[in-house]
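The complex appears here minus one protein chain, its other protein chains still in place.
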Amino acid sequence: MSFSATKLAQPLTLNTTALITKQEGLEVYEDMVLGRTFEDMCAQMYYRGKMFGFVHLYNGQEAVSTGFIKLLKKEDSVASTYRDHVHALSKGVSARAVMSELFGKKTGCCRGQGGSMHMFSKEHNVLGGFAFIGEGIPVATGAAFTSKYRREVLKEADCDHVTVAFFGDGTCNNGQFFECLNMAALWKLPIIFVVENNLWAIGMSHLRATSDPEIWKKGPAFGMPGVHVDGMDVLKVREVAKEAIGRARRGEGPTLVECETYRFRGHSLADPDELRDPAEKAHYAARDPITALKKYLLENNLASEPELKAIDKRIDELIEDAVEFADESPFPARSQLLENVFADPKGFGIGPDGRYRCEDPKFTEGTAHV
Amino acid sequence: MSFSATKLAQPLTLNTTALITKQEGLEVYEDMVLGRTFEDMCAQMYYRGKMFGFVHLYNGQEAVSTGFIKLLKKEDSVASTYRDHVHALSKGVSARAVMSELFGKKTGCCRGQGGSMHMFSKEHNVLGGFAFIGEGIPVATGAAFTSKYRREVLKEADCDHVTVAFFGDGTCNNGQFFECLNMAALWKLPIIFVVENNLWAIGMSHLRATSDPEIWKKGPAFGMPGVHVDGMDVLKVREVAKEAIGRARRGEGPTLVECETYRFRGHSLADPDELRDPAEKAHYAARDPITALKKYLLENNLASEPELKAIDKRIDELIEDAVEFADESPFPARSQLLENVFADPKGFGIGPDGRYRCEDPKFTEGTAHV
Amino acid sequence: KEMTVRDALNSALDEEMSADPKVFLMGEEVGEYQGAYKISKGLLEKYGPDRVLDTPITEAGFTGIGVGAAYYGLRPVVEFMTFNFSMQAIDHIINSAAKSNYMSAGQINVPIVFRGPNGAAAGVGAQHSQCYAAWYASVPGLKVLTPYSSEDARGLLKAAIRDPDPVVFLENELLYGESFPVSDEARDSSFCLPIGKAKIEREGKDVTITAFSKMVGYSLKAAEILATEGISAEVINLRSIRPLDRSTINASVRKTNRLVTVEEGFPQHGVGAEICTSVVEESFGYLDAPVERIAGADVPMPYAANLERLAVPQVEDIVRAAKRACYRSVALAAAA
Partner (left out) sequence: KEMTVRDALNSALDEEMSADPKVFLMGEEVGEYQGAYKISKGLLEKYGPDRVLDTPITEAGFTGIGVGAAYYGLRPVVEFMTFNFSMQAIDHIINSAAKSNYMSAGQINVPIVFRGPNGAAAGVGAQHSQCYAAWYASVPGLKVLTPYSSEDARGLLKAAIRDPDPVVFLENELLYGESFPVSDEARDSSFCLPIGKAKIEREGKDVTITAFSKMVGYSLKAAEILATEGISAEVINLRSIRPLDRSTINASVRKTNRLVTVEEGFPQHGVGAEICTSVVEESFGYLDAPVERIAGADVPMPYAANLERLAVPQVEDIVRAAKRACYRSVALAAAA
């Protein structure tokens, strides 16, 4: 019982002056604008019937994705939820691949098989969008376990990869969150649990859902540092992220970070968003993380208006290009229906000639169209 | 965020002098001896092949069951685990009914259909032995919810019933525990979460399983009082129980109580129990709660040796009688196989004459023997 | 007069809550949000937050709490935002709810309803599109209902709430907005349908088509097409998967001698397999052709719209299967 909770229970205090170089500042700005512009385009495309189902946008929360993910190496992993487009973009998946996926096209990052809530990229170590509450947390913890295993069992001395799991305030009432806090602390896994506390879980206010609304406090309660940070300030997020990522990379264990943020749109594009107080919305709109960063960059002479405008324009074009690309891409071939169910489909009707089972009409007995 | 965790984080300090009247002392003593003697007999009967499957005995932990349950009203509820014989006995289920159940006889409290891990008694408000880790916690929380609902919605003003959920240290790593701490605190439910921390979950030491071994601290972390108590001292347990039960009954919400205790036998009668240090066992054996209470009663002139001996003898006879009763009781009738699957089996082969479906050979298509 | 399935469910809940103060609704977003699919619209206002309970996102926890409340005779209606999420609570549905009446030898019955949309919706991908009818309906102690029309929805939900046993009530998101004619009788607050009885939606003599939920509509459309080609199909709306109305199904097959089963779920160990087997057990000699089983493709649901369409049965699949069943005789099959 040597662990002292109270010591860690103090939120870190941060000093945000001169936190960033010009180059970093522009990179961060660009990533946030990319996220915002991409999501705005999604809304348009959804209303035009180009994408379907549940589409959850990230507007307002960009400082969290950018603040953490831009500090990661390619080998580091990210796990997300149904609200996953922007995490994938920050981690390097191209706007074309994400947009195409949303259009249900063959050129999508999952060939149209995943969809809005299920972004995966092996190349970029995007472990997936997990659409069920809590699901991504253990999977991310498992990825962190792998890093440790590779270093300690497989003797890959240079494997210092970390994993970042993103999830919402509502998810912090779910049992899997606590199970994993415990195991990550117990086994000192290189993971950062990032709560994007946007105050709402669909229409359920955080305050109505939880007996102690200060989520970061669960860190010390489970034996790890817990930090609260202003999730509308990308520079603050970066500072906290740096420390937490560093700790994980050095093998010193997990961190729980609560980012106070806000979503500028409804829960999904189907949400009438009638419950949130307009005053609350206005309060957070005034703290738009992109506007704030812009102001900071200009005031600190880290960027000029024209430079930022140029970025905005480049991103606009990038997104236009992504839409065009997605629109022109082919639909998945019919054969895709039966591919990828297994890495090794032997026994499931694969022909003796080794040809893929979708060629074999007997594969799915009881199937509809095939 | 008005709730202050730190204030509640202090374990209550207790004054155990003159904590009990003579009558109470004898009742408590008798209940503990009942539990111990019953379980010792179970071991014998198991080795003689009278009971089967998994049989988990409670030896060593009696102060917890007795300390809490003897303070309850009949209308109050208890939820237990697979280690449930003694909770049922403390709550008033007869030794005959429990022993018969263990023998798989028709006179058992569940007519032989439940077994060792599944004691139910509607009459005594024993909500069940739940054999899966964590399962009993939400069910108990639901029972507490009912008390509140009856008072507040059904306007049964005198419904002040409380529920006590018993479970082990190993269970406190499971997500359902935390989910229910949150909801019970949020909704101020009349429940007491009683952790019987016997330091081991089968062969898993508590210290290897949890990042912060002080379980009681999770109370304040989830917005309710958390208390640690010496679970080998029934008088201390009683004091804590009184306060927690009172709080629940007054509608002031839940309490988490961690009782430090020890099981004097293996996890179940099939457990070789090879991992626990003999020194540890000896340490706790020296703190046998029954011996301790006996000493207290004698030293405080609350009972005489002959009085206690008489109780021991009465209990011995009671248990002998229970065994005899169970042994002589009939096996369940074959018809029981198909009864009780539903309260209303309509549609499941019940005959048009209303005769019970087990009479209808077509009821279970695909069945083995029927 | 018509009524949407949504209004049918809403009115059934409303009436049962009004009739019995022990009935309450719990789940995510059922209260202030009026239900993720607005099934509980207006109920919070009418019955207050104690009876229309917004829960934190804790399927295991709140389902167990519902079950515990049912142990004491409250009648909880637990809404799963979709039945997919019930996987996180399945231990309680099976162990704490379904098995308790038996384990307690009838002391503790569990009058609870688990309800919400089940199966494929549209464009929601692999995790949000699974059908749980076959899983739940394999478990002794559970009753499993699958309404199709507004009348089904009203009559079966009211029956489920009044039932003393745990009922898994599988709705379909894509039907919520559909309108069906509803008789005056079915509008009456006393209306209730029997659990375990299938409904013959359309009589026919050449082939029996069994279906549940959305597939009933597809089967009826298929029957219309078949009729134009001279095949008279009998369409059975199962309504209840457990208990399964074996006698209605077998009586129909004994008449038509041919059977097509339709479901959206995965084929293996599905509802179609059970129906086929129960017909083989009871009416083997009456079958003039192999049973045709139409089910969802044996793959996780793809997102892309064109693949999604291929993954679930379409009207033309049913038509084709019925024709196969009608043209193929036993002898032909043996030679195949």
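We just call them A, B and C in the order they show up, numbering each chain from 1.
The rule is short, and it goes like this: a contact is a pair of C-beta atoms (placed from the backbone, for glycine too) under 8 Å apart; a residue touches a chain by one contact, two chains touch by 3 or more.
Bear in mind that the values here come from a model prediction, so they are computed numbers and not experimental data.
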item: Residue of B:Gly60, B:Gly114, B:Pro138 or B:Gly347 touching the missing chain in the full complex; value: B:Gly114
item: Selected residue (touches chain absent from view) among C:Trp135, C:Tyr148, C:Phe169 or C:Phe212; value: C:Trp135
item: From C:Met103, C:Val182, C:Ile236 or C:Ala322, residue that would touch the chain that is not displayed; value: C:Met103
item: Interface with the unshown chain - residue positions in chain C; value: 60, 87-88, 90-91, 94-95, 98-99, 102-103, 125-127, 130, 134-135, 137-141, 242, 244, 265-266, 268-274, 276-277, 280-281, 284-287, 289-291, 293, 298-300, 302, 330-336
item: Chain not shown, touching residues in chain B; value: 51-54, 101, 104-105, 110-118, 130-134, 170-171, 173-175, 201-204, 208-210, 275, 331-332, 334, 336-338, 341, 363-370
item: Positions on chain A contacted by the hidden chain, ascending; value: 79, 110-114, 118, 120-122, 127-128, 130-132, 134-135, 137-146, 149, 152-154, 175-176, 179-180, 182-183, 186, 336, 339-344, 346-349, 365
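Definition applied: only the chains that are shown with their structure count from here on.
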item: Farthest-lying chain, centroid of Cα atoms versus that of chain B; value: A
item: Cα-centroid distance, chain A relative to chain C, in whole angstrom; value: 35
item: Rounded Å distance, chain A centre to chain B centre (Cα mean); value: 44
item: Rounded Å distance between chain B and chain C, as computed from the means of their C-alpha atoms; value: 38
item: Per-residue multi-chain contacts in chain A, two or more chains; value: 173-175, 208-210
item: Multi-partner residues of chain C (each touching 2 or more other chains); value: 56, 58, 60-61
